[in-house]
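Let me begin by presenting the structure, written as structure tokens, before commenting on it.
Removed from the display is one protein chain of the complex; every other protein chain stays in position.
For subunit A:
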């Protein structure tokens, strides 16, 4: 669930553990990764401001949007306190990531750059030097929370943007160093999975503790039609999609949940997955040879069986058939012989076992030795 992810980011990591890391992964089929990223960002920001979270500050590396976009976003969500309470710092990698504008202005090719300078924005001009970026992040973060035990969070707007300029292993090195730093409590980043090969996605998933994957709700065979549908929905200012959240827990188990989301003007709304869109749960129980479960019919039949020695329920006392008396109820073919029938069943008229004792054939009072008949 998106709520559990935000809670995990809020709670951060324990002492000695690597920082919690979230990857938000989207693709062209469901291109709303930015919305999810912004949602997570605003949730974490409000948690930081209300002091509910482990981290006391947020460093945002903005590469695909300018810093003013983020300030407007936070303002629209009701978070306005930037100046007095220093809790956020944005590293601007959007305006001049490769330092070209500066180079051009130094060589008087273009006029001097005038950009909006916010108090808590630092522009960095060399995205290819990740060591410098790392030290800048840490320095800025320490500035937010102080030198002591304070911890801060790091958000990277788009890791895809970084992968345009740097290699995968150096990016992985940066992320692992961020996660391993004592003062960083949680990190999260956005990735567009169809811009990179599978290995890049696998590496980023390996390095993160939580992965949010955006998928489209309906599997439409016609991709063109899906995109058109999405566009028309977009015009109505509402977009739908599905997210799948994979969370790695400390004991090694993984928890997978699915949710649907709905984007409109005011933000994102998450709802639990509707039944028909839930993945088909194959029953894991294989067919066992001895099945101890009863079907309905079998259960009813079982209830109908009348057991011997059971109270018949019709007010009469239990009749235990003694056998010495002749059967009075209609039975099959009993001739009035002194044969004695031993009791076999007591219930009325279901079945009968007729047993003739061998010793009944004997004449009474015969004490003869049967061997006397033999002539040895």
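In this text, contacts are C-beta pairs under 8 Å (C-beta built on N, C-alpha and C of every residue); 3 or more make two chains touch, one makes a residue touch a chain; residues count from 1.
We take it that contacts and distances are computed from a predicted model.
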item: UniProt protein name of the chain not shown, from "Elongator complex protein 4", "Phospholipid-transporting ATPase", "DNA replication complex GINS protein SLD5" or "Mitochondrial inner membrane protease subunit 2"; value: "Elongator complex protein 4"
item: Residue of A:149, A:253, A:297 or A:350 touching the missing chain in the full complex; value: A:253
item: Absent-chain contact - pick from A:80, A:202, A:228 or A:306; value: A:202
item: Residues of subunit A (touch criterion as defined above) contacting the omitted chain; value: 167-170, 172-173, 175-177, 180, 199, 202-203, 205-207, 246, 248, 251-258, 278-279, 281-290
